[in-house]
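All protein chains but one are shown in place.
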């Protein structure tokens, strides 16, 4: 199955794109998606501790299972205001 | 000597005027002025504990001595804002 | 730069207060506007009339600005108070506090409104359904340490 990965701020800079389409195994969690992303872009590793995530534009957990067609977003520490 | 007494809000209503010219003895304090005012307008007595005063448009104390021509103001509890 | 303080009979404009402040290095602006409420202590309010001892009221506002500068040196503060007749929903007081950082801007604006209610010689005459009454709040004494501490506490400092 496939998910759309959304990346922002420095993560977007590291990947060179704000949106990636990636194949993931059935039963994959957000964590699975993040791990393959780190394997693909080692420069993202420092974000392991500070990243948060969203699935289909709602706050989510890394333990959440993803489904085919989901939009999985990784959020570096925010700095709005 | 003479002072100008300034009254506001309910004190003004009680006196029927916002400005009075009154004769005071030499060496009089703000307290002296207030006492004669209460004698003249007994309805002001309830304000004894809550009143504050100003001399020549500056915050003052009841113990302050007044001089000829001074403007002595009595301020009921304030309610701005 | 407009006036940092005013006692005026004309409608207030919080935005104008903000524009009047020196904006150099500013990252945060907090404003407060007090409006005439349609009810008070269970009474249906029809309108208000504010009276001031104008020269002393202006002096009181300047004193508050000095107190704020002492406590929060980076804050620029403006306070305008309206007097005369005001209808429901109209602004009786407007405060603007600008600062490099938000904590100080909030604290200064909050402190200022508390101090206005404590020490500035302005009186509210409430006309309600069935009568009218002078509202009497605090004994105006800028040297009252307890009152000042209460205002600081409200400002969360």
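For reference, chains read A, B and C in written order, and residue numbers begin at 1 within each chain.
The rule is short, and it goes like this: a contact is a pair of C-beta atoms (placed from the backbone, for glycine too) under 8 Å apart; a residue touches a chain by one contact, two chains touch by 3 or more.
All values reported here derive from a predicted model rather than from experimental measurement.
K.L.:
Just to confirm, in the complete assembly, which displayed chains does the hidden chain contact?
P.N.:
Among the chains that are shown, those touched by the missing chain are A, C.
K.L.:
Which of these touches the unseen chain: A:5, A:44 or A:73?
P.N.:
Hidden-chain contact among the options goes to A:73.
K.L.:
If I consider the whole complex, including the chain that's not displayed, which of C:30, C:78 or C:122 touches that chain?
P.N.:
C:30
K.L.:
What chain A residues would touch the chain not displayed?
P.N.:
Given the touch definition above, chain A has residues 6, 8-10, 12-13, 50-52, 54, 57-59, 73, 75-81 touching the missing chain.
K.L.:
If the hidden chain were put back, which residues of chain C would touch it?
P.N.:
Output for chain C: 14-15, 18, 23-39, 89, 100, 102-103, 105-106, 109-110, 113, 154, 156.
Just so we're on the same page, only the chains that are shown with their structure count from here on.
K.L.:
Counting C-beta pairs in contact, which two chains come out on top?
P.N.:
B-C
K.L.:
Would you mind checking which chain's C-alpha centre is most distant from the centre of chain C?
P.N.:
A
K.L.:
As a quick test, compute the distance in whole Å between the mean CA positions of chain A and chain B.
P.N.:
Averaging C-alpha atoms per chain gives centres 73 Å apart.
K.L.:
Counting only Cα atoms for the centres, state how far chain B is from chain C in Å.
P.N.:
Chain B and chain C have C-alpha centres separated by 25 Å.
K.L.:
For chain A and chain C, what's the span in angstrom between their mean Cα positions?
P.N.:
Each chain's C-alpha centroid was found; their separation is 49 Å.
K.L.:
Where in chain C do residues touch at least two different other chains?
P.N.:
none
K.L.:
Any chance you could list the residues of chain B touching two or more other chains?
P.N.:
none
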